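One structure below.
A single protein chain has been omitted; all remaining protein chains appear in their positions.
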Amino acid sequence: MAKLVVKNLRKVFGDFEAVKDVSFEVNERETICLLGPSGCGKTTTLRMIAGLETPTSGHIYIDDVLVNDVPPQKRGIGLVFQDYAVFPHMSVFENLAFGLKVRKTPKQEITAKVDEIARLLGLGDLLYKSVKGLGLSEIQRVAIGRSVILDPKILLLDEPLSNVDAKVRERMRSELKRIQKEIDIATVYVTHDQLEAMTLGDRIAVMKDGLIEQMAKPDEIYASPHTLFVAEFIGSPSMNLFECELIDREGRVVLDAKDFTIDVTDFAETIKDTATSPELVVGIRPEDIPLNIKKVSPKAIRGEVQLIESLGASSIYHLKVGQKSLLARGFLEVKVGNKVWIMFDMDKLHLFDEKTKVAIW
Amino acid sequence: MARMEQIVKLAARYALLIVVLLWTLGPVVWMISLSLKPPTEWYSPNIIPEKPILDNYINLFISTVPIGGTYFMTSIAEAITRPFINSLIIASISTILAVSIGFLAAYGVSRYKAGGTFTIFFTLLTRMIPGATFVAPLMVYYATLRFLDTYQALILLYTAVTLTYAIWILKGFIDEIPPEWEEAALLEGAHPWTIVTQVTIPLIKGGIAASALFIFILNWTEFLFALVISVTQVITLPVQISMYASAVGRMYGSQAALGLIATIPMVIIGYVIQKHLITGFTFGRVR
Amino acid sequence: MRRLKLLSGDLGEAGTMVKLKLVNVSKRIRKEQVLKNVTFETGDRELFVIAGPPGAGKTTLLKIIAGLVPLDEGEVYIGDEMVNYKLPVEREIGMVFETPAVYPNRTGFENIAFPLRLKRLSDGEIKKQVHEVAEVLQITHLLDRKPHTYSGGELQRVTLARVLVRSPRILLLDEPLKNLDAKIREIMRVELKRLQREFGITMIFTTHDQLEAVAIGDRIAVMNEGVIVQVDAPEKVYNFPKTLFVGRFVGSPSMNLVDCTFREADSRWVLEAEEFSIDVTPVKDRIVTSLTGPELILGVRPQDINLGEKPTSEQSIEATLEITQSLGSEKIAELRVGSILLRALVPPSFAMKIGEKAYIELNREKLFLFDKKTENIVVHGLL
Partner (left out) sequence: MRMALRKIAEWSRSPKKFGRLLMLPLNIVQNFVLIIPFGIMIFLSFTTWHPLAGVEWWQAPISGISSFAKAFSDARFHWALIRTVIFVAGVVPIEFLLGLGITLLFLGEFRGKKIFTSIVLYPMMVPLVVVGLSFFLMFQDYGPVNLILLKMIFGEEKMISWFLDPTLAFLTIMLADIWQWTPLMFLIIYSGLVAVPARLIEAAKVLGASPMQILRRIQLPLIKPILTIALIIRGLEAFKVFDTVFIMTGAGGPGTATETISAYIYKLAILYNNLSYAAAVSLILLLALALVTRVAIRPIVVKPE
């Protein structure tokens, strides 16, 4: 059975429903990422699991035991806060030992355990330094070590990298992944950064407005987003999305996006079956748009390069197609103002119902 | 079991709270009680007066009426009205001066690192040393200037002494404004003075009000300098109280009434600026 | 068209060239050398990015350009004019600070109107200009609201409007996107570039995020510890880093760096790392000419490592796959070769299992060699 089970969790603050109905399971040794924009209820969910907030309704099970009424310190959870909340007036050793000390663990046992954890996390040389002088990456390790030393059943991390700047974040993300492998316990990780979720999570739960929109493996969530929101939120640069209408024209079925059309005659049946109306949204990822300087196919659509963002190895091209702006990623020797030809590959296309916001293709 | 424990804990907490309450309010309750009692009840342990009267208050406003009726006449100088107005004038003007001058200096220290270490040390020193050490030279100095027993004497003195508070409290507020907000205006062509009036002051209006009220309290309650400098013309309320207290004979009722009257405005102001009190009393170093 | 009109209306000298030039600018703050001989020149109407880690001196540099901080040595020129002794306002520079200069006690309109009120323009004129700029930035709906109701992106737009309404000759932006959410940051950076083009303004932009820098900069000055290390177009900075610092700073994921020794073995010249060596005999001469010692650092971008399940040549390096991280459009594979850890960027279809042996093929054309002592580049490409 799963390590952590969350069932129909709901939380209301005054007249604001922060978490509406959230259910998920975390298996042994699995990392789940709760991903969503600020205000989506992910942190509240985490705090309820930790026992720092009381759910308005719903159940939380840890190791099959209902813990709704169990105080935080007895739930067997480790919690790492957004800015780590290490105790600034203590040394690394004292921070790591804190949980054991307040439990009145014998001195030798404390020393032994702290040594072990410090070795595991590479904090050995810093044990007797004050945490005030440490770098962020070391503080992160202290915060994790402090929780892990108590052998928690589940580790909860609340946006641990959100206040770190880009270069450092990249390094610390790798380090987290490494630590995760090292300590190997069930983890719930909250973040608003889709890249973090993609790289660290075994599975990702994308949240919006207090609900989970989709929960799946990173690759799956990237390749086939279930809702419009997930499609937009995952991936950088974002997926291109256009409103369009499904119409029959001269015996063919096409998606008419005003400035261009896409022929979908071959798939018309499936689309028509699932769509609630002809109003659809078509989506395509920037890297799935092949760019060409020449018109290589009659289906190709003409665009004009408006802006080029160079990312080093590849570039993002901001194209104007009719009245629409569109992003494509790749590498092409063009300049701003040049004409390029693009193609839409049906395999790479995503279709969403405009009303229900749900994927239909 | 656990429930029982909780109830006991709660009961203990409220019991202790009531002890604290009695300790805090005891002196006030007794003052109120005394101020409503006729002389015949002044020596009774009852807190509720048998025959409550307002005479003790009324007598404060009559200068020549012997206080306490049949009791021994004392050297009470005058009705409370003059000292009350004196206190009001002196406290208000010196508050305005201290806050204005203090704001400028605080702004200079915060933004322009102006006024070297000596000024800062000196302002701190004026706060730390007992006022009594200045009594002797001040007497001599003011006598030479023919300032004794004048408004300007106390106003100047209060301004100088409370400046320290104004500077440190206001500096705390100014420090919280991001300097970028002012630099932006500078780039846009504002004169530094325009920035002060258009950007800084509107942003810390609340802080200025709070520090003004706090300094008003200090001025209103100042005793030592007033005692030394006011002789007959500019007697302030605290000095008036001291005259009652050291008067020959027993006038408990009027003493209590006077004390209460002097306290009421302070308590009102105190609660208005409750959250700024620490800042004031600890120099703006603790918030 | 409308936008251009807005510009030419106020900016009388819109036709003249607006370049910014710094010559040997140095600054000490409390005994610390914050800026050391900073020299660069922007092009006319260029988006010039100053990129560097926090603490590199970027903010101080901008404040010196704006005239808010006095400099110790050197000269600042706007156009051909030396402006060292000019007051900030006379320099006609607009600056967007990291902390948005939007006053919480005033509405959006009053904030944007603030600089115009200082100029004592008539109410009608102020209203007209504020609305014009608000329309360009699509913030008309924010004008009547107070800043605490704005989102991060909206706050940034109002800040920009307040600066642009003065039609400055040069616009300085100090980490304007730092406090925004990742998604909004992406949108805003494009928006900024678009504005810069449309207003035809010289823009100097600082950032600690190399991605932001290469994405929108016409040219980039990479800065470290008060020194400008390299000024170049984004592709140049990426493809031809002048120093180890630039190589490491630009590019995501970061460049892999491997310590190695340059030496002769069996009449071949090789770069010898701990677990592998690379034959560099063909480019030996190029290496030797700019060397201070045999200790070198080999730089390989994750994009330039190819992985195979079997060795494809004698040069293939055996490694163990330790971790894979999915980025959606690609994956990062972390590989161990002895004590060396290498990161490679692989396609999403990459399916090797953790713990398996993988064979690394380095794209020799794209390798970098840095001198370990001077940290300067020795050679780009080992073909």
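Order as written gives the chain letters A, B and C; numbering starts at 1 within each chain.
Here, contacts are C-beta pairs under 8 Å (C-beta built on N, C-alpha and C of every residue); 3 or more make two chains touch, one makes a residue touch a chain.
These numbers come from a predicted model, not from an experiment.
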Chains shown that the absent chain touches, full complex: A, B
Hidden-chain contact residue, picked from the options B:Ile96, B:Leu156 or B:Ile177: B:Leu156
Residue among A:Pro88, A:Gly124 or A:Gly322 that touches the chain left out of view: A:Pro88
Absent-chain contact - pick from B:Val28, B:Ile177 or B:Ala209: B:Val28
Footprint left on subunit B by the chain that the document does not show: 10, 13, 16-17, 20-21, 23-28, 30-31, 34, 42-45, 47, 97, 100-102, 104-105, 107-109, 111-115, 119-126, 128-141, 143-144, 156-157, 159-160, 163, 167, 191-193, 217, 220-221, 223-224, 227-228, 238, 241-242, 244-246, 252, 255-256, 258-260, 262-263, 266-267, 269-271, 274, 277-278, 281-283, 285-287
Positions on subunit A where the hidden chain makes contact: 50-52, 72-73, 77-79, 81-83, 85-89, 98-99, 102-103, 146-147, 150
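Basically, only the chains that are shown with their structure count from here on.
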Partner subunit C, residues of subunit B touching it in the complex: 178, 180-181, 183-190, 194, 198-199, 202-203
Interface residues, subunit C side, partner subunit A - complex: 53-54, 181-183, 186, 189-190, 193-194, 208-211, 214-216, 234-235, 238, 249-254, 301, 303, 323, 325-329, 332, 334, 343, 345, 348
Subunit B partner contacts - residues on subunit C that touch it in the complex: 63, 66-68, 88-89, 93-95, 97-99, 101, 103-105, 114-115, 118-119, 162-163, 166
